[in-house]
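The following block contains the structure, expressed as structure tokens.
Every protein chain of the complex appears in place save one, which is left out.
Chain IDs A, B and C follow the sequence of writing; residue 1 opens each chain.
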């Protein structure tokens, strides 16, 4: 076990991780649902459900639509609000997960991002803040902050001032230049970036002749988005000095390695958890053999190896 | 046959088409390769290989990489140049295809777009000019024109002045707001827009630890991009008055109907031709039954039916 | 919840669009009637949730309607084919609340999960009445199966081509006195039953799901006692908590 741990170990914004595998926010709840299935302490960490100031039910249903090699979701940041997360969810999470966790923060205003981030930053169990400025499924917030460099910069600067933990900013792929946004949030003091959030997509119900999702559009995730995610991780990792957390359609140990070669320091797994609840365990267990196949001694050593 | 023709008929920028099915540029050559396989006069029309002023070999190989439910290509506008297209390719095309054809034009400068468009506009066999301001696989041209509203507007305005045929502008999905670009080209005098060109993607070879494509990145097409394409067609069709040609991952008669419900007047089929050379024939033949299944009397009547 | 491989033993049409599939595998996690399984199909991204018609001693029976590409593909599968199945999903019905004379009301694809419920209730000595609603005579299935359990069965069809013409609520009087209501079917039917029923009861809801085990919040609904996930806290809701939204 000691040797395997060393082969997989990475360090993300100064925090050592046994491996780079991170279930993505919104696909892993607060962890305890999965703790019945396997010991989730084997994970590098996980990013819990996006938290807002107020409790949110989210969007009307249907919230889910199938696509080729992927799915749309328009959940719309359903969560019990930061008070309930701290009072009820984090203690339940703590009972089953002992490593630093990644706190995913969303919001509809600068004030809200500041308040929720500082509240979660004060929690001992939180290792990183993942600032979601890229949710495509809410109106008047989320992605609106993340599709313009200046607004992205201002929200990151404001949150940077109030949090002590490493601040990772989750970026939207629905932009002309994700590199420009990444550079702006780096300049504003982000300790890392994570990308990509979902691609904005849509399906129409042929019978009803209406959008399939109640929210009309939804976020596209799953294996289908992997090539786009990989390209953006490669571009951003080549342009910023802070670490990049890669995500978007990662479904296998091979995909993890491909993301890391592109420049990812750690890798989030999203939609695949919904098809295979044991996906992250399976990937962690498969990594050593796949590394051997490709002559990789240590994951940390291949980060960005495909960069020019 | 008469009745079927009526059910499928649409009109694109004033030109009547027996059906809305258009093989997309770069997947159908100049048509004659496919004429051995079926009578290509059954098509609505087709868009021939993107034409530049000079002959181009394109990018180094590998130019192709497989993806989940799709593929990357980085051909890089290989074509014999406008002189050879007019002298050799169009006559060979004319021998097997008697309907107005769509001439796809690309370029690296305003001058080149103007010259190639006006040359092809003068050809009798050409029905529409499809101005490609969105090729992701060439440097210093193509997509650079299509990812900024002001440069898109200026190239369209310049070409508009020199062409008499309907001018359809092919848009890039790799932008923050495709609606903004669509509105700009509409204002500049475009008669229609076609979307989406490919999503910029990438794959890495795990053995060599290098990008799989010689060009590093490539354009992602195939079923995987359909939800993104559909969303953009829906957004653009709701925002402009000119017709929208929908494309991106269309693989079946059902997909054609979904695109038209979103607002497409005609539908281009790209990557699917490469998996199944008879794809467009098969889709045209399948449409009447699928229309019956969903209670559709006429394709023209459902254009944009899913719009609010 | 458990993931395991099931082998198809039988896969036959019951009507023009309803099929029955019998599988062998580990049914140990299926603990209550009204639960569902979630099936991974080659080439399709999301698993397909299908309600359990019956499960006993390693034999799982599903009855499913062909509604899309997934169920169409299932209908083409031959005996011997293996499937990756998540079992033990959903809360299921609570048989302990049935009382002496429970009334079960199913509509269309809402009929199958009531079978395992009726089986357990009949075995427990209840006097079970089942109302089955269909569109037309050609859509009727499972009537004899319920009768073979010892249940009294009333059938309605919308066009009157079989049983009583009309909707399931039209034969409530004929059903007579009942102690509890169990129902499964399309939402308009559930709502009609909810309004017509004179007792407490349990209602099984359908929603498009992402994961099927409570992780993705894809199938949330509001209840009087907070937000619930149809897949994990449901699909069965008790009458007293239901909020009708649409």
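General observations
We adopt the following convention: a residue touches a chain if its C-beta (ideal position, glycine included) is under 8 Å from a C-beta of that chain, and two chains touch if they have at least 3 such contacts.
None of these values were measured; they are calculated from a predicted model.
Annotation: of B:20, B:44 or B:68, B:68 touches the absent chain (contact as defined above). Only one residue from B:78, B:151 or B:177 touches the chain missing from this view: B:78. Mapped onto subunit C, contacts with the missing chain fall at residues 42-43.
In the full complex, subunit B makes contact with the omitted chain through residues 26-29, 33-34, 36-37, 49, 57-58, 60-71, 73, 75, 78, 222-223, 271, 273-278.
Simple rule for what comes next: only the chains that are shown with their structure count from here on.
Computed from the mean C-alpha positions, the centre of subunit B lies at a distance of 46 Å from the centre of subunit C. Distance between subunit A and subunit C, defined via averaged C-alpha coordinates, is recorded as 36 Å.
Residue positions of subunit B touching 2 or more other chains: there are none.
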